[in-house]
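First up is the structure itself, then whatever we jot down about it.
All protein chains of the complex are present and in place, except for one that has been dropped.
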Amino acid sequence: MNKNFQEMFAKAKQEKKGSLIGFATGMDPNYKTSKKILIEMAKHCGAIEVGLPFNTSTSDSATIMDANMRAIKAGANTEKIFKLIKEVKSEIKNNVPFLIMTYMNPVYVYSIKKFAKKCKTSNVDGVIIVDSNNNSPEDKELSKELKKINVAYVKLVAPTNDEAFIKETLKKCSSWIYIVSYAGLTGSKQVNVENVKKISKLIRKNSKIPIGVGFGIRTKSDVSKVIKIADAAIVGSGIVDIVGKNSKNHNLTKKISSYLKNLKKGLNK
Amino acid sequence: MNKNFQEMFAKAKQEKKGSLIGFATGMDPNYKTSKKILIEMAKHCGAIEVGLPFNTSTSDSATIMDANMRAIKAGANTEKIFKLIKEVKSEIKNNVPFLIMTYMNPVYVYSIKKFAKKCKTSNVDGVIIVDSNNNSPEDKELSKELKKINVAYVKLVAPTNDEAFIKETLKKCSSWIYIVSYAGLTGSKQVNVENVKKISKLIRKNSKIPIGVGFGIRTKSDVSKVIKIADAAIVGSGIVDIVGKNSKNHNLTKKISSYLKNLKKGLNK
Amino acid sequence: MKIPPFKEINSPNKNGYWINPKTKEAYGGQYISPLLIPNLQKVEKCFKKALKDKKFMKGLEEKLLTFIGVNTPILRSKELEEIAGGQKKVGKIYLKRTDLHHDSSHKPVNSFSSCYMAKHIFKAKKIICETGASMHSRSVAAACAMLKMDCEVHIGAVDAEKVSLNKDISELYGAKIVVVHESTKSLLPAMASALRSWQSNPDAMYVVGSVAGPSPYPRMVRTWASVIGRIAKQQFKQITGKVPSTLFCVCGGGSNLMSMAYPLLKDKTEIFAVESAGEGIPTGRHGATILGGSQMGILLGFKSKVVMKSAQIAESLTEASGLDFAAVGPEVAYLHDIGRIKFRSTTDMAAKKTFLMCCEKLGIVPAIEACYVINAALKEIKKRKNPKENHLIHLCGSGESNVARMIKFKRENE
Partner (left out) sequence: MKIPPFKEINSPNKNGYWINPKTKEAYGGQYISPLLIPNLQKVEKCFKKALKDKKFMKGLEEKLLTFIGVNTPILRSKELEEIAGGQKKVGKIYLKRTDLHHDSSHKPVNSFSSCYMAKHIFKAKKIICETGASMHSRSVAAACAMLKMDCEVHIGAVDAEKVSLNKDISELYGAKIVVVHESTKSLLPAMASALRSWQSNPDAMYVVGSVAGPSPYPRMVRTWASVIGRIAKQQFKQITGKVPSTLFCVCGGGSNLMSMAYPLLKDKTEIFAVESAGEGIPTGRHGATILGGSQMGILLGFKSKVVMKSAQIAESLTEASGLDFAAVGPEVAYLHDIGRIKFRSTTDMAAKKTFLMCCEKLGIVPAIEACYVINAALKEIKKRKNPKENHLIHLCGSGESNVARMIKFKRENE
């Protein structure tokens, strides 16, 4: 397991709390502001997912699609997102782990080996590839490369997946596993607690790996419900929404900060 | 031969002149004005064709189609056109022969026998049916009925017709024969003198019947050219044009009168 | 697939008349300026020559098969059977898919054949035609494009608006479009205008779009068009082992009706023709001839049943540009009067609803003209309630050019 994630989950356990994982699209609305946002998020979140934008994403709602397009317009590409994370990590005081969340194309085009190496040199702690299939040669290669360098390969499981699929996924998954709480796009529905319970059970039957839950978590009460079952709550659209609506507002980071502070109140086990 | 036509051609011959036959749509623009027009025309023309309007005519240019529609709007029907001719003839001082020019439908619908009888009682001297085919039962019946009562049955021949057709036509034709001077609609082109020469020759080979020429005769010079070859020049669109453009003008009959006076200067053989 | 050969039955006499044996009434003939008589004689001669010319017929049939695509299928419609009450109650319903022709209607079969004859036998350089729904003009223009002839189309101003897609396609094919602003600004004055134009261009050939006009057109058009019915009859026998119990066709002038009915005239098939009742026959605003109070009359070169006001041809009115005609072809009137063809009618409103129904339930966009027949057929089939019958409906066209008006109708009615 990646060291930073290990520490995060251990600390939370000690405090009888869950962890909050925040998502923001890298370079949304631009490099400078994105950097400020990520630094601010690192004060409140247990871990941070940075979206490496892809213009033909297939699982994102309009909120995150728009963020992707803003970032691409601002010049976002794989190289710059690595640079952004590296700079942010060097400026923050803590060891908050950072993940890159993206689709397979940017990774594949960049070259999987090079991408893995760059994770290491940029202090990236984990990678999530939304559209990576267990059977694809790219998935195999990426999981192998990330394992070598102890970067977490966090994989998604969804309410439609059966135990066989979850078992297969667990073989490659490292540090934690990501439950998609409903059948739908990021931020398009309310978190579905029943689904989470069902999938968690299947995971727990097969593994002790920490569980993060994402899709549809926006409020303190959402966080609270999820933390009763899982180890981490992932908040994406809620944050990206604030960025989208306040991209030229001087109070942007303050707004994010107070939004996250409130969510954290739901982290008690 | 109808007596009035006989007299007309005889008189013209004596004077070494051709005859002028004028056409106007009956009841165009309305009953009263049409009556004035016809009375005025009777002062200048050797004979008069009165159009019994049909809304689906197939050989008329826009000028006469429009006249038809004005007359129909003013309530024209077969009965009223007969009445109009009868009244006009009773008011004029001379024996100018009147023809009804129309399509087969109004005659057929009115009943051919009844139509022929009505010609007699309304002092109609002749009938022209633009779309009557030599082989149709209606043509046979109509020619028979008109013959009985000595009403002229004037038939059309065109530049596309061969000698056989002309011979066939002559069998039924009485009082005079009508040469269509070109392939086209009433008033749509200039009179074609070459055509007239060619057809006249074919007629003359087979008959001594007087020849009228129509289609495209508008000016004194047109009349003059035609009268060199034929016995009568028929002017239609030229008159109808004046009616169309001056239907509400108090000088309408004067305009027609001076138009006809000028045309008459072309009648010398 | 070969086209079953033509067999002449029900011929008109030498002057182009069908004679009712009981009443002696004559239908058809040739009522036109003497100017055009030689042309009509030439058309007739060419037509007779064409039918006997094996090379011509072979060339024509190949083009009908590969250019027009006359070998269209017959579709069993369980969906319509369901709507009519279920196959077990009303029998089976089949649709002849003439909508799948090149240029989307039955018209191209006659149009192409006539133009092919004009090119190779009449030796015309120019074609003149009139059009209602612009299905005819579209297919004449297509034929002229392929055969390198000039094409002049007469269309009423109202129709030019209503079916602008088909009009635009005619123009893309290179046709010269003459917009007619007379009387109803629809099919009837357009045909008068075309006939007038022919008189100014007697070297051109006129191609009529229905089984109307002066002799020999009614006979020639139904002979060419009957390719559709000859194939359909053969197909139907292959599918059901029999000729259809009933045949339903819409009737404007009667070309799609005759195209299907002609090869079945001597069979036991009950034949129904469907007219447009417009806003309802009693309102006087309709396109129904036989059911709309017609009498014998003479127009546009032929004698037939016509709706008139005193001696003037009445102004028809209907949503369907292809049915906007106050007369029917002479052979159709004759077949009605001798009792061989029965008539029904459908209002514009019912036809428009049938259009939406066909889209939503069949996945087919029918020409609006075809909706009149589908509606009336369903009613008749329901009434007959005979599970042993096999019904054949002529889906005589596809409705792309009606979409603009119909989507408006749909949105206004939701």
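Chains: A, B and C, in written order; residue numbering restarts at 1 for each.
One rule holds in what follows: a contact is a pair of C-beta atoms (placed from the backbone, for glycine too) under 8 Å apart; a residue touches a chain by one contact, two chains touch by 3 or more.
Remember, predicted model here, so these are calculated numbers, not experimental data.
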Checklist entry - What chains on display are touched by the one that is not shown? => result A, C
Next on the checklist: Considering the complete complex, identify which of A:Asn4, A:Ser34 or A:Thr78 is in touch with the unshown chain.
Outcome noted: A:Thr78
Item to check | Selected from C:His102, C:Lys119 or C:Lys162 as touching the chain missing from the view | outcome: C:His102
Checklist entry - Which listed residue (C:Pro38, C:Gly174 or C:Gly284) would be found touching the missing chain in the intact complex? => result C:Gly174
Item to check | Given A:Ala158, A:Ile203, A:Ile217 or A:Ile256, the one touching the chain that is not displayed | outcome: A:Ala158
Item to check | Selected from A:Met1, A:Ile39, A:Met69 or A:Leu170 as touching the chain missing from the view | outcome: A:Met69
Checklist entry - Touching the missing chain, which residues of chain C? => result 1, 65-67, 69, 71-76, 79, 97, 99-102, 141-146, 165, 168-169, 171-174, 356, 359-365, 400, 403-404, 406-407, 410
Checklist outcome for this item: Where chain A meets the left-out chain, the residues are 54-61, 65, 69, 72, 77-78, 103-106, 108-110, 130-133, 135-138, 155-162, 165, 169, 180, 183-185, 188-189
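Just so we're on the same page, only the chains that are shown with their structure count from here on.
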Checklist entry - Quick one: do these chains touch in a line, a ring, a star, all-to-all (complete), or other? => result other
Item to check | Chain nearest the overall Cα centroid | outcome: C
Checklist entry - Which whole number of Å gives the spacing of the CA centres of chain A and chain B? => result 97
Checklist outcome for this item: Per the C-alpha means, the centres of chain B and chain C lie apart by a whole-Å value of 38
